[in-house]
Structure formats: structure tokens, C-alpha cells
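Let me begin by presenting the structure, written as C-alpha cells, before commenting on it.
With one protein chain withheld, the remaining protein chains of the complex are depicted in position.
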Amino acid sequence: MKILLLNPNTTVAVTDLLHAAGSKVASAGTELVPATAARGVPYIATRAEAQIGGAIALEMLAEAGPGIDAAIIAAFGDPGLFGARELFAFPVVGLAEAAMLTACMLGRRFSIVTFAGALAPWYEECVAMHGLSSRCAGIRTLDGGFQSISGVQAEKEELLVALANQAVEQDGADVVILSGAPLAGLAARVRDRIPVPVVDPVAAAVRQAETLAVLKPRKAVAGTFRRPDPKPTLGLAEPLAAIIEHRSPKEGTD
Amino acid sequence: MKILLLNPNTTVAVTDLLHAAGSKVASAGTELVPATAARGVPYIATRAEAQIGGAIALEMLAEAGPGIDAAIIAAFGDPGLFGARELFAFPVVGLAEAAMLTACMLGRRFSIVTFAGALAPWYEECVAMHGLSSRCAGIRTLDGGFQSISGVQAEKEELLVALANQAVEQDGADVVILSGAPLAGLAARVRDRIPVPVVDPVAAAVRQAETLAVLKPRKAVAGTFRRPDPKPTLGLAEPLAAIIEHRSPKEGTD
Amino acid sequence: MKILLLNPNTTVAVTDLLHAAGSKVASAGTELVPATAARGVPYIATRAEAQIGGAIALEMLAEAGPGIDAAIIAAFGDPGLFGARELFAFPVVGLAEAAMLTACMLGRRFSIVTFAGALAPWYEECVAMHGLSSRCAGIRTLDGGFQSISGVQAEKEELLVALANQAVEQDGADVVILSGAPLAGLAARVRDRIPVPVVDPVAAAVRQAETLAVLKPRKAVAGTFRRPDPKPTLGLAEPLAAIIEHRSPKEGTD
Amino acid sequence: MKILLLNPNTTVAVTDLLHAAGSKVASAGTELVPATAARGVPYIATRAEAQIGGAIALEMLAEAGPGIDAAIIAAFGDPGLFGARELFAFPVVGLAEAAMLTACMLGRRFSIVTFAGALAPWYEECVAMHGLSSRCAGIRTLDGGFQSISGVQAEKEELLVALANQAVEQDGADVVILSGAPLAGLAARVRDRIPVPVVDPVAAAVRQAETLAVLKPRKAVAGTFRRPDPKPTLGLAEPLAAIIEHRSPKEGTD
Amino acid sequence: MKILLLNPNTTVAVTDLLHAAGSKVASAGTELVPATAARGVPYIATRAEAQIGGAIALEMLAEAGPGIDAAIIAAFGDPGLFGARELFAFPVVGLAEAAMLTACMLGRRFSIVTFAGALAPWYEECVAMHGLSSRCAGIRTLDGGFQSISGVQAEKEELLVALANQAVEQDGADVVILSGAPLAGLAARVRDRIPVPVVDPVAAAVRQAETLAVLKPRKAVAGTFRRPDPKPTLGLAEPLAAIIEHRSPKEGTD
Partner (left out) sequence: MKILLLNPNTTVAVTDLLHAAGSKVASAGTELVPATAARGVPYIATRAEAQIGGAIALEMLAEAGPGIDAAIIAAFGDPGLFGARELFAFPVVGLAEAAMLTACMLGRRFSIVTFAGALAPWYEECVAMHGLSSRCAGIRTLDGGFQSISGVQAEKEELLVALANQAVEQDGADVVILSGAPLAGLAARVRDRIPVPVVDPVAAAVRQAETLAVLKPRKAVAGTFRRPDPKPTLGLAEPLAAIIEHRSPKEGTD
């Protein structure tokens, strides 16, 4: 089974973190195929960047081709997820979606704990977009900057553990989600220092993507995620244009 | 990995259906351990029966012992689920919960399609209990009786497919869940006659239970699902009494 | 008029408190018939215990027989209430339900003030189950243990009054509900030390049960609380089995 | 016990209907004191009329004086209720509020069935004002005019019963409320022709007013229903002006 | 274009503040026609006063006559707004409504900052009445009294700015609304001392009233704001009675 692990950010080191953490929970026959955005920002943190990054995620999915059994949009906030679910026949799961739905099986309310305050509005809208606001105890973020996006989990480990404990004690969290992508792998390292289950989004996403691939749901031909009718496009990346226009991609054009 | 497939109803033939459908999606190393309630009703369909059946589910979980990696409460409606999540250290997932959360990754709104009108109020309260009402397009049920609980899926196949199609066309369902336990296995058979993804609750539950077992979440020692303090009991089934009293079960008493 | 005052816990001293406080507001012709659970736990405090205690409440209601005009399930959290409303022809009211609905006539938002933190998750789910979350200003609980369940109201009186005052000042409560059953009678004693109306759940429940008995609503034969069709049972307490099977109870079997 | 039965409409015949239906369920020692608005409209049916009628209700309550143990604002829609709850020391209950809260103890969702389409928007906002929208299965109204407001229940009896049955069958109502004031007494007459419990708002209101009078809640001195500080007024009805200004009413001025 | 600027309070000095602040943003051809209530209270602060003041607002609108292009009910809380929208053919906008809807275009959540704690319950119900609770970050009010209602904005300027900053920092407000009518004009003076956009309700209301006047929406003849059928009245102010009875006002009667 091939699962596309799509990082819509441009930081390869974060893709590596995601791949490493995801591989630890992948089933024997699963191949995780990493991909890093060729354009965009080093890490998506705002609504504007999610708007842009989501469009890039669609381009990347279109490029990934027909050999994929399922795909993960590996940025917490799930940029482009619903659009992807319209366009493609293989299942697509979001990092936030997978983490939150998994957390729902471990407690009544989850808290999202992350490393930068700029992420909170986007995360909050993501929770609402999935209809899960009543299951969310809150979003807690660290103040202050950090040295590098791929090193932030090491740099802030103590502070993040303390923040997670506050989420449990003060917000009533039954589960903690350590997000987003740059914290991949942290949950496994700190689980014993937080008194409730801790969810690693990429671990959850790999398992959920496998589940969808095993269940082999048919592509909807009705409902809101049926594939849209073909439509002409202008100036879009060729593989994505081909998908929207319902035609084979032109060779050598992108 | 050992997963307890707990049927809180007394009908062994339904347990067999659950086991057969669950086995098809279980991973290589997974052993599904079936269990059927020794007391209760042939199939839970009302709030009163869910109240009783949930208490029986707790007894059965207490009896199942320490070798379990995860458990499924295999009645759609999830009787006893939150109580189980308090009492036990292994992860417990409900049939409805697993089906609905999986469906959330396949569409915006799911419909629940089932064979008996008596189930609707209980199902509706279950959806609300999980905070998923905004993701539910509706609950559709067949009118009329049926010949046997374990044969109902064969007897009503055509009608259920028609009902699922109505859910898509009239209620705007993106996904259909065919429930409850007595319909285990039906989804695989009818998937091509319904224009959106169809979720089989037991298939979803087996995969989600595996996921929880692989992620190995710690047992909460804080939050609302921490294990309750020990408390004396009177007249309860011995293994459950032992769990509540925080002691080893007395031998030969149950 | 005979009103069953059903304590689904095993502590007779709490039943006595309930009876004493309820009697003070009962109308002249009302007879309160106390009943204490023969099996279960000394006081229900968790979801698991509510699951078990609700099943026991159904057994007790089945046993109480045809001479009852209305019944009160006298544990705040209302274990078994909706199942009872299905099975029985006489009106049944829950302690929490009666207290909250009465409080709604005295203010915009009520706070629930109680003696043990373990109760909060169960209470919160009870508020939501009744669709009253928007009317609830919060649930406040004391920390720390207590000496005896029937003596807790005396032991903690000062702390509970202080907590109620915090609910008014900090949470914006217009009304305070002192719960659950072990605090029966406390409201009358402390009412002048709390600046808003204080509701005693059992007092509210006795009056609401009387109201339902006087209004003599017919037993639903449609809707979600019509009596379920007869169904075979296995291993249930005889009077409850008889109710579910729509037959007369067998003599000498329970 | 004296309970003011305040009709904020100008139709004495409707007050008589209310008094007759309310008297049937009142306790032995209860005296219902009827009052009919001296100005306003024959029956309130719109938001504009409720705005005016609610102000008149406050005037009437101010005039009713200190001998009252509780008051009922006897127009479904509860004009002036929250303002009354601020200004007066005795408990005040609304016709809609009492009916809906009582209905909540008889089913999961109630339907409101009434005789004129013009009432629906006002009723709907009343349900929302009380935070009970999730408990309301719908509002059904007859089309067409009627001959007299006090005779409408006789004229439309068959149609209203048919409408109530539709509410049960099509909207999933567990309980039916026959409203508003001009239908007082109808519920008792038609209860056997509707398959779920039927609530008569004035019967519910009399019992709930009695309950509040017996429970003797203190007047709030904190929270949102504490009495407002004194404030000068200009041109208001003298007894109401006196209440707002915290002074004794001037004699002979109104 | 003539816009009625209706102050349902009796304080002319507040009308002057409203007129001055409104005039600064009015378009070239707009004439603001101020009106001050001849009866009522100096400023509406409670639900009881809003009930009375809303009825007075309807009287004032009826009196204002046919030359008006649009009207503003210039008390934050919008007393009588929905009733006015039923009765009159010209558009009517509320101060709170205009401020909140305008704020929605400037941020995700607005906070309402005001000078007296007594206003909070009424404001909160106003937010809910408009279906905007999810857009409201909170309502913050000053403690303590003030010297005069028309001087309160000068007296409390520093405290209000501090409160607005707290709303941003602690409640997550993206926008601040300085309300109600007595603060008209303050926003313009303090905008640089608050780090998010600040909305002056009367400025917003004047612009929104102009917008409605320019868009010239037809008077509804269907839906919940169609004009109610004629109905007899008793003892109401003559111009309002004429509107309700669908007749020309009698001369010299009011």
C-alpha cells in the first residue's frame, strides 16, 4: 500500500520528521511516499498561507499520479482537504482531521497544544470546519519565537510539556494533541510526562489513511464530494489543470 | 494483537456476522476474540435496553481479563462506552463511534440507514452524545417487522439499498452507514449500488481498535476518563465488582 | 397520591435525607414512598456507576408495581430516566431534570454546586442530555474527600455556601442548584447566605412529580417514548423481564 | 395562596377560559386572581403586539400589589416576562415557559400547535429565548381566519386535533402543546384523540406557579434578575413608575 | 434622504451626542432627523426598561410619518426593532445590529465594551436575538456609578480604553464596539489607543440606514415581517393605534 505523505510546506527537514514518526506506526506492507512543496512558505501558520498552501497541495496531489492508495495532507489545519476530496478518487486525510477524530476515541474533549501563537486562529477555524468545536477543550500556544522550524520540538520540549499539563488541569482536556507537523514524533517522547493520552497527528494520520485504503470506499458519484464536471482552466499547473479539465496531462508542460 | 469483539446482545448468530465482517479487514497479526452476552435481550433497540445492555457490557469487559489489547462494544449506539473508558486500561471503541468518525473522513455529512424504526431515537441520542449532530444528515429506518435478527440483512437488502439512495438524494448524505450489528457485512455486498461511500460499522471498528492498540495511548490518570477511586459495591457481578473496588476478583464467585 | 421516591444508591441514610426534604414541600394528600437500591454502590458518581445504577433503577421501578402515581429517580444525573419513560405508564421525573427545569423559571442561567469533583463529568453530560447547556452557567465542585456520604452536607456546609457565592460572582449564575441527593435539605438551611434563589433538587422533584400526576398525561402510544414492543429476555431481574416481555411477573422468582 | 392570572390581552372571555381551565388543576388552597388588560389588543399575535403587550403586563403586575404569591403572564409567548422577573419580588411564570418546561418532562421534543399562522414567528422566538429550540420538534399552525377569538377552540377543534396528529407523525413530536391562551381547556377535551401527552399551557402554568410559591425562592439580590437600582421615569403608568423609582405609588394618579 | 435618528430614551443630551457622531459619517445628501422620547427613562439599561422603551419606540416611529426613508432605533439593545420591522414600510435598523454586523466585516469576533454592568444581560440577549453569539468574544463593563449619562464618556474615557484593551488581550477580540448611545463619538477619539478596529454604533447605524435606503428593498408582503392584518386596539397612542388598525390617524388625539 502506497500512502502519499504530502507536506504542503517547503521545509524538507519537516517532511523528514513526519516520515520518521509516521513510519513507526505504519503497517508492514505500507510505503510512505514523502513529498515536499516546491513552492510556498517554510511552514504554514496563517489563513493567508493556508489559502496559498492548500492550492499548492492540490497541485501536488494532481502530480502524484495514479499509483497512490491514499494521501495525507500533512499540515495541521488541513489546507486544501475538502477540495482534494472532490477532485481525487483515492482517499485523502488531513493531519488535523486524523488527529482530532482519533482523539475523540480517547476522551471527551481534546486540547491542541502547539508552539506558536500565530497558529491559533487557523487551528480554531479548522476545528470548526470539521464540526468538532464541542469536542475541543481549547488551543494553547507558546509565546515567543524559535530558532528553526525543524528544531522547534527539541528547543521547546519542556515548555510544551508544561503547556500540555496546563491544558489538562485548567481546560479539562482528556486528550492532548501535539501539533502541527514540526512536532511530529514529540508525542512518543513525552507521553509519560502528560497525565492523559497524547496524540501525534502524523501517527494518527498514517493509521487513518491505512484504514481508508483498506476499507476501499468507492469514489462518490453523488453528494458533495462527487468529482466536479470538467471545466476549462487558464494558467494553472498542468497536472492540476488536467484533473479539472478531465483530460490526460500534457507531457513536458510543468 | 487481541481485540475483544463484544456483542452486548444475546444473539450468537449476530456475533458470528460481526466476526466474519470484521475479520475481512483485520490486519495479519490481529486476533478478534468474540464474546456474546449471557444475559439481556436478543438485540438492543431502545433506551431502556441500552441502559441494561450497557451495564452488561461493563460486566463482560471486566470478565475479559488482562490479555486484551483493545475492545469493541459491538452494538451501534455504544452502550456502556463512556463507563468502560473510565474503568479499563485498554482502549475501548464503540461501533457507532468508529463508524461515524470513519465516515467523517469520507464526506461532510453521513446518514445512518437501519432496519427498524425503534432504533432511531437511541441512534439520534448516540450521535448527539458524540457531538456529531452537525455531521449527520439524518437517520432513515425501514418500516415493518422482520423474520429473524440475524437474517434481517438478507431479507431487507433491496429495501435498505433503496433507503440508502434516498438518504443520498433527499437528505444530502455524502456517506452512508449501514447499521447496526445485524447488518455487519452488508456494506461490502451493496457498495456498488449506492453512489457514495458506504461504511460497515464493524469494519470501521476493527480498524479503529487496531489503530488505538498500535498508538498505545497511556491510561489517563487525570481528566474525565481517569480510573475512579475504589468504592464498595453490593450485589454486582464479581469481576465488575472487583474492578470497581480495585481488587483481584474472588475465584468461583461468578 | 403516591409518589415513589427511588434512590438508586444503596445508602439508606441518603434516602432518609431525601424523604425528609421532600416531605416539607409535598402537598397534603401526597404520600412519598421511599425505596433504596438493594444492589449497586453507596452513591453514584461516575458514568460507569450511572450505567449500572440506571439499570438498577429500571429494576426498582418494575418492582414498585401498579399503585404508583408518579416516580422520582432520586440521583442527580437521572440514571435510567429515558429508559424508564419508555417502559412505564406512570410519569417519571429525574432529580436533575426537575431541579434544572425549576431553576429555569427563576433565572437565565443556573449553576450546579456539589461536593465532589468526580461528579462533574457525569453532571455535565446530564445537562447536555436535557438540552439545557445554554442555561447552565457552570458546575462547581469541592476538592478533597469527605467523611460519610450522609454527613457530607453538614461537614461541608460552609465550603458549599462559599462555592455557591463564587458561582454567582464569577460565573454569572442567576440560580444555584445544590446537588446531588446527599445534599437534600441543605438549600433550605443556607438560602439566606446565597444572594440568588437556591433550588433543592428533591423539593423541586416532589413538586414536579405532583404536577405530572395531577395533569395525568396519557401514556404515549406514538413518538419516542411509546412502550417498546414485547421482546424476550434472558437473565434479567424478574419484574423488569416481565415488563419488557409484556407479561405478568412470575411469583416467587425474584 | 393567591396567584395572579394576568391576561395581557383585552378579551375578557379569554380570561374566563384561562380561569376555568386553570381552576381544574389548582390545589385546594389556591386562589386564582384573574386580570384582563385595560388597553392593548384583543389578542397578541405579532412581535409588535408582544412589545406593547409586554409593557402593559408590567403595568398590570405593578398594579396587582403586594398580596400576590406568584403571577402568571397568560399569553403564550411570555410578553414582558424577563422584565417582570427583574422588577418584582414574587415569582412570575410565563404561559409558554411553563408549558414547554412541563412538556420537557414528558418527552424528548414537543410540538406547538396553534390556530393562526401569524403566531409562528413570535412563538419561534419565544422558544429560542428560553434556550429550548433543541427540544422543539416544530410549530404547526392552521391556515385561514376564525370567527371569534374566544370561540376559536370550538370552531377549530377537529382541525387542531388533525394538526397535532401531523406533528406527531411527521415532525416526531413526543408531546403536543396546544396554545395559546384562547385554546385553554382544549387539551383536556381532546387528549384521547392524540397519541402522545398533550399539555394545556394554563394548567401547566398554574401548577408551576404553585410550585414556585411553595418553594419560596428568595428575590435575587445578585445576578441578572436582581432588582434594578431606582431610576427616574417620565410619563409612565403610576404604579409601574413607582416600582421603577423604588417609591410608594402616588394615590389617585392612575 | 431623511433618516430618523430615534432615541427611545428621554435624555436630549444623548440625542445630541448621537446626532453629532452620526453626522460625521453621513453622506452629503443625508438629513438626520433626531427625535427624543417624550416618556420613559433617561437611559434604558434593563430588560424591563427595554420592554417599555421598545413600545415607546413604536409610538415614535408611528408618529414620525411618511416622509422618512429609513429609521435608526438608537439604543444599543435595539428595543422594539423586530416589531418596527413588521409595522413600517421604511427600513429600520438597530444601533446594536448595525454595529455588530459592521464589526463582522472587520474581524472574526467583536467585543462589546460599555460603561455600566447593568447593561450586560440585556446586551447579551440582544446578541443572541441577532444570532451572533458565535461572533461575540464577550461583553465587558465598568464597575461603579457615573455622574451624568451624557457626560459618562468623558468621565470614563481612560477606563473604557483600558477595558477595550483587556477585551483584545484576554478575550481575543478582533474588533471593539464602544456602546451604547451615551458613548456616541468616543470611538473616533480613542481609536489609536486600541490595537484593533473600533466601531462607533451610531456611525455604523447611519451608514447602514443609508445603505438600506439606497437599496430600496420592497416592503415584505410575505414572510415574518409582512405587515400584520388590521386589528382593533384600545387605549394605545393614536398614531400607533392607527398603524395597527390600518387607518389614518385621528387628528388632535395625541
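The first chain written gets the first letter, and so on, giving A, B, C, D and E; residue counts start at 1 in each chain.
One rule holds in what follows: a residue touches a chain if its C-beta (ideal position, glycine included) is under 8 Å from a C-beta of that chain, and two chains touch if they have at least 3 such contacts.
Just so you know, these numbers come straight off a predicted model, no measurement behind them.
Trainee: Mind giving the shown chains that are in contact with the missing chain?
Mentor: Contacts of the unshown chain, counting the full complex: A, E.
Trainee: Tell me which of A:Ile3, A:Leu32, A:Ala45 or A:Ala181 is the one touching the absent chain.
Mentor: Of all options in A:Ile3, A:Leu32, A:Ala45 or A:Ala181, contact with the hidden chain holds for A:Ala45.
Trainee: Of the residues E:Ala50, E:Ala204 or E:Ala237, I need the one that contacts the missing chain.
Mentor: E:Ala204
Trainee: Just one of A:Ala84, A:Cys104, A:Ala167 or A:Ala242 touches the chain that is missing; which is it?
Mentor: The missing chain is touched by A:Ala84.
Trainee: Considering the entire assembly, which residues of chain E contact the chain that has been omitted?
Mentor: 25, 27-28, 82, 85, 91, 93, 97-98, 101-102, 104-108, 130-132, 134-135, 168-169, 172-175, 191-192, 195-200, 203-204, 207-208, 210-212, 214-215, 217-218, 220-226
Trainee: Tell me where the left-out chain touches chain A, residue by residue.
Mentor: Residue positions of chain A that touch the missing chain: 10, 38-42, 45-52, 54-55, 58, 79-80, 82-87, 118, 120-121, 125, 128-129, 224, 228-229, 231-236, 240, 244.
We adopt the following convention: only the chains that are shown with their structure count from here on.
Trainee: Tell me which chains count as touching both chain C and chain D.
Mentor: Chains that touch both chain C and chain D, as defined above, do not exist here.
Trainee: In contact with chain A and with chain D at once: which chains are those? Just list them.
Mentor: none
Trainee: Write down the chain pair in A-B, B-C or D-E that repeats the interface of C-D; the criterion is over half of the contact pairs matching by residue number.
Mentor: Most of the C-D contacts reappear at A-B.
Trainee: Go ahead and align chain B to its copy chain D using Cα positions, then give the rotation in degrees, nearest 5.
Mentor: Answer in degrees: 120, to the nearest 5.
Trainee: Let me have the rounded angstrom distance from the C-alpha centre of chain B over to the C-alpha centre of chain E, please.
Mentor: Averaging C-alpha atoms per chain gives centres 53 Å apart.
Trainee: Measure off the straight-line distance from the CA centroid of chain B to the CA centroid of chain C, and report it in whole Å.
Mentor: 29
Trainee: Per the centroid of Cα atoms for each chain, what is the distance between chain A and chain E, given in Å?
Mentor: 45
Trainee: Give the residues of chain D touching no fewer than two other chains, as numbers and ranges.
Mentor: 82, 108, 224
Trainee: Spell out all pairs of chains that touch, sorted by label.
Mentor: Between chains, contact exists in these pairs: A-B, B-C, C-D, D-E.
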